[in-house]
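After this line comes chain A, so read on.
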Amino acid sequence: MAKISLATIWLDGCSGCHMSFLDMDERFLDLAGQVDILFSPLVDNKVFPDHVDVTLVEGAVSNDSDKKNIAIIRQQSTIVVAFGDCAITANVPGMRNRYPVEAVLQRAYIENAAPPQQRSNGQPSKEGISFHTVPQLARMARPIHECIPVDFFLPGCPPPPRAILYLLTEILAGRTPQMHGWTRFGA
Partner candidate 1 sequence: MLAEGINPNATALPATSPAQDHRLRMVNRTMQLYRNEPHGLIETLHTVQESFGYLEEPILRYVAAALQVPLSRVYAVATFYHSFTLRPPGEHTCVICRGTACYIGGSGQILDRIKEKVGIATGETTADGKVSLLEARCLGSCGLAPAGVFDGEVTGKLSPEKVLEKIGRWQHHDPEH
Partner candidate 2 sequence: MKQHPPKKVRSDLNPSRLLTFKIDDRDVTAHEDETILSVARQNNIIIPTLCHLDGLSERGACRLCIVEVRGSTKLLPACVTFPRQDMEIITNSKRVINYRKKILELLFTERNHVCSVCVANGHCELQNLAVELGVDHVRYPYLYPRHDVDASHSRFCIDHNRCVLCLRCVRVCDEIEGAHTWDIMGRGMTSKVITDLNQPWGTSETCTGCGKCVQVCPTGALTEKGKSVAEMSKRRQFLPYLQMMRGRQGGSWQK
């Protein structure tokens, strides 16, 4: 059987799904014989390849860089899998969606940056957040299928290793994975 090319990526997520992927233990070795991982946080490749057969996308689409990337991923992958709850429901990254971006940033990077007593004047800084070097946060973190068409959904936070393995095995065998009963939201 010809090897398939695989890419994995994480957008706005905690990398927990990738940890679960690694949790396949020795089964990972079997898998390695059947797939080429061309691009992943786990391998050293900085540029998304021109073409991959399967891409697992972890995380929600949360900033302008994610938006660009997800479009490239869709264009250059035959199969896109929404990998884990953040990619499917926006999950924890989506919990900020109820608040304006400015309020979220203020809270995270200014109010909580140092305990109040350690701040010079005990007041939050009035300087805003600069986006010169980091991507601009979108108004909301969104599930990836709201941005691009997605072929398969693998829910779970994280999806259990056996569900990941099942999905890849079915794809390798050219079958359509039936995820029913393998995992669930928040698993």
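If you want to know what made the cut, all candidates are chains of the complex that A comes from, given by their letters.
Here is the rule we go by: contacts are C-beta pairs under 8 Å (C-beta built on N, C-alpha and C of every residue); 3 or more make two chains touch, one makes a residue touch a chain; residues count from 1.
Quick caveat, the model's predicted, so the values are computed rather than measured.
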Which numbered candidate touches chain A here in the complex: 1 or 2?
2
Partner candidate 2, residues of chain A touching it in the complex
82, 85, 88-92, 94-95, 97-99, 140, 143, 145-146, 150, 153-155, 157, 179-181, 184-186
